[in-house]
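One protein chain is absent from this view; the other protein chains keep their places.
For clarity, chains are labelled A, B and C in written order, and residue numbers in each chain start from 1.
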Amino acid sequence: MVMKTAAQAVRKKMSKVIESVWQANLLIDRVGLASLTWGNASQIDHGKGLIAIKPSGIAYDKLKRDDIVLTDMKGVKIASNLRPSSDLPSHLALYRAFPSIGAVVHTHSIFATSFAQACRPVPCIGTTHADYSSMEIPVTNPMSKSKISTDYEKNIGESIVHKMQQSRIDPRQCPFILVANHGPVTWGQDAPKAVENAIVLEQICQMALWTITLNKNIKTIPQALIDKHFFRKHGVHAYYGQEKSKKTQ
Amino acid sequence: MVMKTAAQAVRKKMSKVIESVWQANLLIDRVGLASLTWGNASQIDHGKGLIAIKPSGIAYDKLKRDDIVLTDMKGVKIASNLRPSSDLPSHLALYRAFPSIGAVVHTHSIFATSFAQACRPVPCIGTTHADYSSMEIPVTNPMSKSKISTDYEKNIGESIVHKMQQSRIDPRQCPFILVANHGPVTWGQDAPKAVENAIVLEQICQMALWTITLNKNIKTIPQALIDKHFFRKHGVHAYYGQEKSKKTQ
Amino acid sequence: MVMKTAAQAVRKKMSKVIESVWQANLLIDRVGLASLTWGNASQIDHGKGLIAIKPSGIAYDKLKRDDIVLTDMKGVKIASNLRPSSDLPSHLALYRAFPSIGAVVHTHSIFATSFAQACRPVPCIGTTHADYSSMEIPVTNPMSKSKISTDYEKNIGESIVHKMQQSRIDPRQCPFILVANHGPVTWGQDAPKAVENAIVLEQICQMALWTITLNKNIKTIPQALIDKHFFRKHGVHAYYGQEKSKKTQ
Partner (left out) sequence: MVMKTAAQAVRKKMSKVIESVWQANLLIDRVGLASLTWGNASQIDHGKGLIAIKPSGIAYDKLKRDDIVLTDMKGVKIASNLRPSSDLPSHLALYRAFPSIGAVVHTHSIFATSFAQACRPVPCIGTTHADYSSMEIPVTNPMSKSKISTDYEKNIGESIVHKMQQSRIDPRQCPFILVANHGPVTWGQDAPKAVENAIVLEQICQMALWTITLNKNIKTIPQALIDKHFFRKHGVHAYYGQEKSKKTQ
């Protein structure tokens, strides 16, 4: 593979993002969130206006770092040989709408996809959920026939953005959404965090299924408990983890 | 093991098909679609009129390339020592009826077998399903006592063919079927593709079970969405994967 | 560990049975049928009147061949240092009642134990079941308080024997039973076969659970189909596997 010098320079200045996206895609496969060639992760450098994303239809065990595709904000390929994931336009819609989103992941994980197929939002019925999201996990509205026929993948992304704006959801308060009839999309500040959120979503959904099976009349946990867990891990009063303790030692 | 020269020549000219069938059978075991000696994969060379298939009752961890059995279209063993899978006549019925089928796989995978045992077709309730099949996954009709007593395995194959013809199903539109009370059969252009379809069917069935659990009144997704997903991956307008992008780079 | 010469001689003449029981116990652990120290396998030499069985409470990853305990038909330890599994008297009751039983396995595998806890027999609703058993898998009757208090483990074995005699079950027709409120017991001609039956039972039970979930009114499959599958693998007219084909080649 011969690449022009300009292309090499672009890939070089995006090398950390490429590495992050490559590792995140391999992790999707390793933790069992997607079979075959399904699923994809991307990450954006908002400053440079460049996105790194998995190529379309490449098996995870064949995926090499150099296969990761770079594109601009319009989805035009830059310094790359392979075609990007067909879901790229969905990712771009999220990046355009929300500067706080640094990476996007889509999988077909079993339990999250089952909730998406059932068009059933996941209520916040436990602290594991509240540790990651302060609200129920929404499902997008079904798409019209014309939006399916033309610019389908872009319209998926816009249906996500629309649902979030309609429900006044800040992406930092809920890093998960379910695309109706389809499957989950998650995000985060970078690709590893977006995959972490995909792993967590799958567990939340599996536990929600069994919880609902055990208690048909399950209710959302109290707002005070949601806030306690969410803000224990997020925001200026967070006290989970090591970020302060090392300094205050 | 001493083989006659003629036999060696036959196996040599079928060596790619034998390798493909051997690898496909090992994959059935590796991905957990069948336990013990259950399940089998075959592949046909329609031009030569020869089929390669797993031998009967051999454990996957003992299965060697040379154990793969060759037969003609009537199921007569050729250039092989072992007895072919007892399900061979089912495979032959499919090969006779559908020239577009190049390989057949049968497993006892947990969730697909559960739908087969429940005699419940799998409705197309998600895009994962639509990516692989543009219709609901059918269940064969129960077999009469006389068809069970005589030529049982051949009659299984013919019950599959009958169901497909009755429902006007082109095997390229739906690579899956459930044999009533028994388990799944899948196909494809070659053995790796037929196993891929068996993997996908198991995931579709597991997700369908949880979706139905979450939403008793689940309906088929809109035809436009089915078509969008199916034709994104199949036919002349497919745009998933790398087949065109490499040329148009 | 010093053993007397007589003890060494006994262990030597039982060495194949000891090896078989040791491997079978390791397999119980490897395939995930039991956690921690749960579960046990034994095998009898009916001619010698000697049984080899797992010692009580030893973790599978510490289990050595020399730890396998030998006993006589009354459960008296012979040529062994460790205490036998506390379930030995259950095994002995089966060996005394049925000369066709050569080995017994008990596990706490998830799905079989769930049916046992539910006191719900497993109806024959699929060919996977019929391949191994020509009838529904029975559940023992609950035990009286006095039978629980005295000779508990022996009484478990006798409750199995009683259920089989009451229902006129030949152990060769159904190698599985569920002890009410407790868990599964399986048997076979030797320990590897009894463990194989434990693996199969777990799959049958998991598939039965999902089948019942999908179809509340599920009925037993036709007797002709049960017989076809059972006798395809058992008895003088069996034609599955390689036993005849090699000779008739």
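Before moving on, here are some points about what is shown:
By our rule, a contact is a pair of C-beta atoms (placed from the backbone, for glycine too) under 8 Å apart; a residue touches a chain by one contact, two chains touch by 3 or more.
Treat the numbers as computed from the prediction; the structure is a model and nothing was measured.
Just so you know, the chain we are not showing touches A, C across the whole complex.
In the complete assembly, the contact with the undisplayed chain comes from C:I110, out of C:L26, C:I110, C:I169 or C:A224. Considering the whole complex, the residue from C:S100, C:S149 or C:Q165 that touches the absent chain is C:S149. Of the candidate positions A:Q23, A:T127 or A:Q189, contact with the unshown chain belongs to A:T127. Where chain A meets the omitted chain, the residues involved are 125-128, 196, 199-200, 203, 206-208, 210-211, 213-215, 218, 221-222, 224-225, 228, 232, 239-242, 244-246, 249.
Contact between chain C and the absent chain runs through residues 35-38, 55-58, 81-83, 86, 108, 110-111, 113-120, 142-143, 145, 148-149, 152, 181-183, 209, 212-213.
FYI, only the chains that are shown with their structure count from here on.
If touching chains are joined by edges, the resulting network of the protein chains shown is an open path.
Averaging C-alpha coordinates per chain places the centre of chain B 34 Å away from that of chain C. Centres computed as Cα averages put chain A at a distance of 48 Å from chain C. Of all residues in chain A, none touches two or more other chains.
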